[in-house]
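Every protein chain of the complex appears in place save one, which is left out.
Letters are used for the chains, namely A and B, taken in the order the chains are written, and counting of residues starts over at 1 for each.
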Amino acid sequence: MSARTPRTVPATGTRQVHCTINGAAVAFAAAPFRTLLDALRLELGLTGTKKGCDVGDCGACTVLVDGEPLNACLMLAVEAEGRRIETVEGLAGPAGELHPLQREFLRCGAAQCGFCTPGMLMMSKALLASQPAPSEAEIRFGLAGNICRCTGYTKIVEAVAAAAASLSASPGEDRQ
Amino acid sequence: MSPELPGSRSGGALDIVGTSVRRSDVVEKVTGSARYAADLRLPGMLFARMKRSTVAHAFIRRIDTRRALALPGVKAVLTHEDVPRVLHYGSPMPRAASCTRDQYILDRKVRYWGEGVAAVAAVSEEVAEEALALIEVEYDELPVMTTTEAAEAAGAALIHGDRAEALQGNLVVAPVRFERGDIERGFAEAELVVEGEYEGGRPTPAYMEPNACLCHWDEHGRLTVHISTQTAFMVRGAMAEVLGLPLNRVRVLCEHFGGGFGAKQDLFQSEFLCALLARRARRPVMMEWTRKETFLAGRSRHPVKIRLRQGFRRDGTITARQASLVYNSGAYGSHGPGVTAVGTSSLTSLYRCDNVLLEGRCVYTNSPIAGAYRGYGVVQAYYALDIQLDEAARQLGMDPAALKLKNAVREGDLAPSGHAIVGHGLEDCILRGRQEVGWTGTKPPPTRPPEGPLRFGWGMGCEMHGSSAYPGIKEQGNALVKVHEDASATLYTGTAGLGTGAHTALAQIVAEELGLAFEAVNVVHGDTDVVPWDIGAFASHTTYMGGMAAKLAAAEARRQLLERAASRLQVLPAGLEIRGGIVRVAGTDRTISARDAMWPGHGLPSPHIVAHGTYTPTKSYSFAAHFVEVQVDTETGQVEVLQVVPVHEVGRVVHPIAAQGQVEGGVQQGIGHTLTENHEIDPVSGRSLNASFVDYKMPLAMDMPPIRTLLLETAPDPGGPWGAKGIGEDPIIAIGPAIANAIFDAVGVRFRHYPITPEQVLRALRMQREQVRDA
Partner (left out) sequence: MRFDYADPGTLAEARALLLAHGAEASLMAGGTDLLVEIKEQLRRPRLVVDLKRIPGLDALQVDGDGALRFGALVTARRLEVDPRVRVRWPALHQALTELGSIQVRQRATVVGNVCRASPSADTLPPLIADGAQLHLQGAGGDRAVAMEDFFTGPGRTVLRPGEIVVQLRVPAALPRSGRAYLKHGRRKAMELATVGVAASLALDAKGRIAGARLALGAVAPTPVRACKAEAALLGERPGEALWVHAGELAMAGCSPIDNVRASAAYRRDMVGVLTRRALQRAFGMALAGEST
């Protein structure tokens, strides 16, 4: 761990944050009131994670922190210190191979305008990690915090179920 | 109707149209590399925020921005004193018939709670936000009228009274009237008259991407606007007109945007201000709405009150239909004229009636602006009409489905546009749906037996909707197809990247018509400097209009390609066919690949095939019948939709999965409209009460029922590519009355409004028990 700055970060100041994002070590300066969502989108150029409401009501900003899904708009950037963060940009493999979730979203027509899609994908990834063979009801429960206004959710649920089946058929695939 | 060019593909088996090919725009969406307006960054970019009024109707007595300007990091502040005073429509030019010219960028008056009064550009959103608090505003308040009754009352203050053209009674536009036959005779012939008042609340599109735009000026005074919009050329037109620029000095870019559903057709105050802030500060400016602003300052559906009266003969024939509709426009007119005309005139059709008298009005109130939203006035009108048919059926002792089938418009009947209907699409939907859900006898399918306090019921709702905004607007779709020297092709289209899969559908149409593989066609869109003019994505017309323009362009390109191939093969072009990129002399084994036909000969210049297609559509109508099973908890009043079987007749399905997606999404919005969604305004102050996703309740994944969509192609329209018609708006229209009718089937209580809340259900059940007891 690097040497810490004084305990209190003034509003006009910043704190250096060191974390990994999509497997790469990252360091950046964050204002204390900066949310993780804004840091990703503004400081770090990772605009795949979307801002749908900024108050945790829609799930569009879902990212994984140490493997667990949460709304990046309700986490401060300074809290990312030492954590492992995953965003939609890291879902595909190093050579661009699509994750089964991405493939199934494409195949099933689960993305229309696409704005909720990154959040849906990251939440689905976390869901399948803890429940590799979810029922339809379990998928809907898992995605209850992600709002979509275009698809009616039908094909999203289909895509997640198909990805679950695909992942259990070839387990190594998600480790990309 | 459609000019068939020699050798062009028509009817019969199609290779690409009708299959769910991989969508071209979706890969970026699942990898996170798709850029929406708020994802863009430019060096030196500033962040803008709007200061919004906290009163619903007032003059601005004083506005002082000095303290805001003095805040470190603030680069520009604009009030009504700093901006051009140009009256505009919000969406200009050919939209004029549908829209109202009653907006200034910023005015000395505010007419709804949350109207913009100033805009700030600063180095960060936080600084901009803090600057807003430093802007001092004093208001001279005026009476607030949130209902159409208050606004129409004698002596009511005129919300737009400062304009000479303001109409009495706070009318947005002169009332519309549609008349046919002899209404008095029609009622005289009736053996049953059914009458009712129907009311629609204020659902709002609530697209997931808040409005955003990024503006910058170059050193030559050219403006570039990156914006989330359905109508890039309208944005260009409105910006140019209001800012006093020639059209070729404004460039509008929109590659992806996160949903609009009609409400992103207007140009908003904040977007003009974004451009002006950028000019003042000489830096790019990003203006991103908060979610709350999408409620306060976006566009909602028009709340409505409808009085509907119909006469019936005992055999179910409708002899007369009289209706008066009052649409609540909110503080500005936006699409009021169009919505009022389309909504009112829709009652001339759907169910046949020779004697019709309809009146529609649109009234200003001090509430959030109503505008274009999927269904455009027809959601309201058909909610009333279809429910009343259901009521009549019960009174006549007829099965509602049978009554609706009997009266369904069909081939030769007049559509609301005045055109004759093609085919029997509506009847086909009703028959197919009945078969699917087992509604074959004289009443709805047997319901499940009660479980404790739960009751179950089935309902059906019908609709029809036009693809294109004709005759209100004469739209035009244009397409440009280039065939390159390797026989790959590019379609340039102005159709917006709505997310419906429109560009994929257009690419399918081009590939099919041109005779190439689907993968050989790519689509360029989203830049007004590059693509041909397009009126924008709305009115369910991207496939119908944009698709036809693309087909025409592709047909011309094909003609030129076959000419080239003919000269290579030394035959006449008329004897050639092309499919999957291979040109064949009909009836022989002689072929040449399109690539070889195109490839430049030794020492010769590269070929240049550029073909243009223009299409000004009239009208085609799509049809739907939705069948819905609901559950009513008679102790809590909560209604749950258990299953939906939507049946849609669309002429020709271009991309089945995309078509289903439109239906499923429309059903979600319709369920929300009918049961849980309402943007509520305090009736006294006009303040918004639920401008957030916590209290504006849209169905979530757990709330949605299984949806079993059936797509029919029984009434193709010659005006669409291979008979294809629109589908985008139909689903949201049919689902509402289906749910209301199902509730009646379940518990015998009739609702004539939306949303239907649990409290209202409970109260109605109580009254029903009391009536039974008293009887």
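Note that in this section contacts are C-beta pairs under 8 Å (C-beta built on N, C-alpha and C of every residue); 3 or more make two chains touch, one makes a residue touch a chain.
All values derive from a computational prediction rather than experimental measurement.
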item	value
Option touching the unshown chain, where B:Ser324, B:Gln388, B:Gln508 or B:Thr676 are the choices	B:Thr676
Option touching the unshown chain, where A:Cys19, A:Leu70, A:Leu91 or A:Ile139 are the choices	A:Leu70
Residues of subunit B in contact with the chain not shown	126, 129-130, 635-636, 638, 675-676, 680, 689-690, 693-695, 697, 699-700, 702-703, 758-759, 762
Residue ranges of subunit A at the interface with the undisplayed chain	7-11, 15, 31-33, 35, 54-57, 59, 62, 68-71, 73-76, 78-79, 123, 126, 141-142, 144-146
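Please note the rule applied: only the chains that are shown with their structure count from here on.
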item	value
Between subunit B and subunit A, distance of the C-alpha-averaged centres to the nearest whole Å	31
In the complex with subunit B, residue positions of subunit A that touch it	33, 41, 45-55, 57-58, 60, 87-89, 91-92, 98, 101-102, 105-109, 111-118, 121, 139-141, 143-157
Subunit A-touching residues of subunit B, taken from the complex the two chains share	20, 22-23, 25-36, 38-39, 41, 126, 205-210, 256-259, 261, 288, 290-291, 498-501, 657-658, 660-661, 664-669, 692-694, 698, 700-702, 704, 706-707
